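A single protein chain has been omitted from the complex, and every remaining protein chain is retained in its original position.
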Amino acid sequence: MNLTLRIWRQQGPDTPGEMTVYQVSGISEDMSFLEMLDTLNEELILRGERPVAFDHDCREGICGACGMVINGQAHGPERTTTCQLHMRHFNDGDTIDVEPWRAGAFPVVRDLVVDRSALDRIIGSGGYITAPTGSAPEAHATAVPKEAADLAFEHAECIGCGACVAACPNGSAMLFTAAKVVHLNVLPQGAPERASRVRNMVGAMDAEGFGGCTNTGECATACPKGIPLTGIARLNREFLRS
Amino acid sequence: MNHDDANAGEAPMSYLDYTVGAPVADTRAPAGPIEQRWDQRRFEAKLVNPANRRKHTVIVVGTGLAGGAAGATLAEQGYHVVQFCFQDSPRRAHSIAAQGGINAAKNYRNDGDSIRRLFYDTVKGGDFRARESNVHRLAQVSVEIIDQCVAQGVPFAREYGGLLDTRSFGGVQVSRTFYARGQTGQQLLLGAYQALSRQIAAGNVELHARTEMLDLIVIDGRARGIVARNLVTGEIRTHLADAVVLATGGYGNVFYLSTNAKNSNATAIWRAHRRGAYFANPCFTQIHPTCIPRSGDHQSKLTLMSESLRNDGRIWVPKAKGDTRPPGQIPEDERDYYLERIYPAFGNLVPRDIASRAAKVVCDEGRGVGPGGQGVYLDFADAIARLGRDAVEAKYGNLFEMYERITAEDPYRVPMRIYPAIHYTMGGLWVDYDLQTTIPGLFAIGEANFSDHGANRLGASALMQGLADGYFVLPPTLNDYLGRTPLPPVPDDHPQLAEVEAEVTDRLHLILAVDGDRTPDSFHRELGELLWDNCGMARDEAGLRRALARIPALREEFWRRIKVPGTGAEFNQALEKANRLVDYFELAELMCLDALHRGESCGGHFRTESATPDGEAARRDEEFSYAAAWEYTGDAPVLHKEELVFEHVHPTQRSYA
Partner (left out) sequence: MPMASATRTNRVNRNPAPGRTPETPGPGRRPSKAAALWRSSVGKKAVMAVSGLVMLAYLVAHMLGNLKVFFGPDDLNGYAHWLRTIGEPVLHHGWFLWLARPVLLAAVVAHGVAAYQLSRRDLKARPQQYAHRRRQSTYATRTMRWGGVILGLFIVWHILDLTTLTVNPLAEEGHPYQNIVASFSTWYGGGIYCLAMLALGLHVRHGFWSAAQTLGVNNPRRDRALKLAANGLALLLTAGFLSVPVAVMAGLVR
C-alpha cells in the first residue's frame, strides 16, 4: 500500500519542530508500524537525510520503549503498543499523522523521542518495597491471598510507556502512579511503607510537573496493558487515608 | 593490538590460522565437597570495611536482571555505583521480555526436587559443557532468589491458599518453575529496577541512561573504567572506577533476526574481548522452535511464543514439495507429522534443538509453508476436537491472541505457522568462579558470561542465572577483589584515557566519512542470513569455511559502502547501528571459527559430520570436553581450553529416538 505520512520532526528540545510530509510506497500490511517507519528510514538514509528518530527496543509489546501518537491516538487505533500495531489496520492511500508524546513532563529529545525519566523518578520516590538483598524471609513465610496477588498483578503489568500521560489532556501520570501504588500497597509485603509510598509518589508526580486527574478516562482507554481506571480511585483512597 | 580494522584497504586477516595457547582454568573455586565450595569461597573472601565502601566506585553496564540486581545490591552494601544503560530507562532491559518462569529448587511440591537435582538437570541439559562448581552454586542460590523476589513484591502466581504456584517446564520431571503469568521476566526485572530506583533516589547509584559503553579502560592490567557515548548529545566520555561489571546480555542479534530486543548488542563484551578478556564458546547459541515466522523482507525481529504450545499442538508439513494448497485442503494422508514419525516416543515434545533442526530440514527440502517456505504448521485442530475450544482457549488464549494480532490468522481455525529463531547465547566472556574475566577487575554476569549453561540452556534458567549472579554471587566476589587489590587513583591525564577515547571517536568518524550507498540494516541483514545459513543449528565444515571467507569480504564492503547521515555529535540511531555492526563482523567471524573447530555435535548444535548412525547428534567427549576460550590478538586468535571435569554428573549421550 502507499501512504502519506505527516511526521513531527524536531532536532532537539530547544529547536522548533514541524509536521513534515513523506510518501511511502510498497508497504505490506503484515508490517508493524515500526517496520513501516524502518522502511521510510532506509529511504531517508540513502537520500542522505536524517532518519526519523523514535524509541523502540523489544518490539514485542513489553519493554515500553516505543510510543507515538498516531492520528491523535496514543499507540494508534488498536489497543496495543506501537510495535504491535500492524499496517493492516490502515488503508491504501491513507494519510497518517505521527507525533511524539506531548506532555510538559516529557520534553522532546528528537523527532518522536521524548524524555520519560520523570516516570523513573516517581518510582524512585517510593515505588518499591524496601527489601535489601539477603534480608528476605522464606518466601512462604507470608501467604498472600490469591485475590490480592491477582489484583497486584493486574496493576503490575504496567510497562511504563507513558501512553497514559500522552493521552491525558492534562498530561497527568495518575494511572502510571496508581499502577505501582496499587501493585505494592495491596500486598502484605508492601504494607509497612503503604502510607509513605503513596504520599511520596504523589508528591514526586506533582513535583515533576504532571497535571492532575480530571477523570476523563483517556489514560485507561489508551493503556496498551489495560490498567483499569479504578486503579486511580484506589490510589486516591490510599492517599486520603495516609 | 591492531586497531586498524577500520582501514578499508587492509587485507582481511585469516581466523583460520588460529593457534592453541596455554590451557585456562578456574582457580577460584575452593577444593572440597561441591556443596561447601560456595560457603568456603565466601568465607575466604576478603571483606571491605563498610566505612570504606563508599570510597570505591564500581561501574555496572546494563540494567537487566543481572545488572539491575548487582547495581542495587552493591549500592545497598555501601559502594558508589555508576550504572549505564543505552535505553531511556533501566526498566527497558530485555530481561523484561522473558515469558516462561524462573527455576528454583524449593521443592514446595515435595516431588523429589533438590539442589542436587537442579544442578544435575542443568549440567545434563547443558550437554556436559558447563563447569560443575558454578552450576552447583547456581542451584544453591536459586532458593534465595525466590525469597528475595517475593519480599520485593514480585506478584508470582499463587494458589487459592495464598502459597506460590509452580509448574513444570522444559520437559523436566519436577515442578520447580515459579511464574507470573506469561510475564515472569517483566515482573522480576521490575523488582530489580525498583530496588535500583530506590538506590538512585538515595544517591548511591549514579545512573547514566541513554549512554552506551564503547570501550574498556585497562590500566596496569586492571579494568579501571569505560568510555561511553551519550546517545542524546553524542558526547564521548571516560568514566573511571575500581572495577567494571558487564551485564550487557547476549549477542543473539548478530543474526539480525532473533527474539532479542532490537538494540541488544555485543559491543560492550566485544570491546572487552579486544582489550584482553577471553571469549568462551561463541558458537553456543540457543534456537527456540516456536517463534512466529517472518512475513517478508521487512521483518525486523522475531517473536517467541511459549513452548508449552507443543504440549497440545501437532507439527506437520505437506508430504509433497512445493504444495501451496491452504492447510485445510491438504488431506490427512498427504500431511507429514514429521516429529511424530521420526521420534515416536517423544513426538512433538522432543527438546528444543531437535524440534528446531527438524523444522529447518523439512523447510530446506522445500516442504516449508507460508511466505518464503520458512515455516511449519502447529495444528490445534485435534486438541480442539478432543478438549473443546474452551479448554484450549483457557490454556493458550493469550498466545493465540498474540499470534492473531501479528499474523491476522485465527489459530482456532487455521493452523499456526512456526519457525525456529535465535533466542539465547550460552557463550560469552570467559569467567572464573568469581565471575571475573581474564582482565582483573572486569566481571561479567548474566547472559554476558559463558558460565552456567554449557552448550544448551534449560527453560526458565536464564532468569535464575541473571538474578543469582546479580544479587548473590557477584557482590561477595567483587568485595573480595576490592578488598585485596591495591587500586591507586587513575590520574585524569593518564595517556591511556586519551588514547582510548580517540580510538572510539575515530571509529565513529570513519563510519560517518564513508558516505557510501548501503544502510546499516542492509549489511546487518546480509550478515545475519550468512550466519543463520552456516552457523545456525546445523553446521558443516564447508558452510563454515564459506562463511569465514565471506565475512571479511562483507566487512570490507561495509567500509566502502556504508552510509550514515548526520554527525556523531547528535542523537543518531543510524550511527549507533553501524557502530555495533563493526563489532558484529568480528564476532561473527569468531563464532564461525569456534563452530568450525568444534567438530562435534553438542547441546543445541548439530555438526553434520558428527552424527550417530541413525542421524542423531554425536558428542565427542574425548576431543571436546572443554570450554573454548578465545584470546583476541588482532590477528589469528589464540584458543585456550578449559578442561571440564565431571565429578558428580557423569556424561551420557542423550537419546530421543
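Think of it as A and B in the order they're written, each chain with its own count starting at 1.
In the analysis below, a residue touches a chain if its C-beta (ideal position, glycine included) is under 8 Å from a C-beta of that chain, and two chains touch if they have at least 3 such contacts.
Remember, predicted model here, so these are calculated numbers, not experimental data.
Chemist: In the full complex, which of A:Q11, A:N71 or A:T142 touches the chain missing from this view?
Modeler: Result: among the candidates, A:N71 touches the missing chain.
Chemist: Identify the residue among A:S28, A:N41, A:S117 or A:Q189 that touches the chain left out of the display.
Modeler: A:S117
Chemist: Could you tell me which of A:L3, A:A103, A:A139 or A:C158 touches the chain that is not displayed?
Modeler: That would be A:A103, which touches the missing chain.
Chemist: Touching the absent chain: which residues on subunit A qualify?
Modeler: Residues 6, 8, 19, 69, 71-73, 97, 99, 102-105, 117-118, 121, 124-126, 168-172, 193, 195-196, 199-200, 202-218, 221, 228-230, 232-242 of subunit A touch the chain that is not shown.
Quick note on the criterion: only the chains that are shown with their structure count from here on.
Chemist: Between subunit A and subunit B, what is the gap in Å from one C-alpha centre to the other?
Modeler: Inter-chain centre distance comes to 27 Å.
Chemist: Report the residues of subunit B in contact with subunit A in the complex, numbered from low to high.
Modeler: On the subunit B side, the touching residues are 69, 72-73, 76, 87-94, 96-97, 106, 108, 144, 146-153, 155-164, 180-181, 183, 186-187, 190, 193-195, 197-198, 200-201, 209, 232, 259, 261-264, 295-296, 298-301, 303-304, 405-408, 471-472, 475, 515, 517, 519-522, 563-566, 570-574.
Chemist: Quick one: which bits of subunit A touch subunit B in the complex? Just the residue numbers, please.
Modeler: That would be residues 11-12, 28-32, 34-35, 38-39, 41-42, 44-46, 48-51, 53, 55-60, 62-65, 78, 80, 84, 86, 88, 109-110, 113, 115-117, 119-121, 123-125, 127-140, 143-146, 149, 152-153, 156-157, 159-160, 183-184, 187, 189-190 of subunit A.
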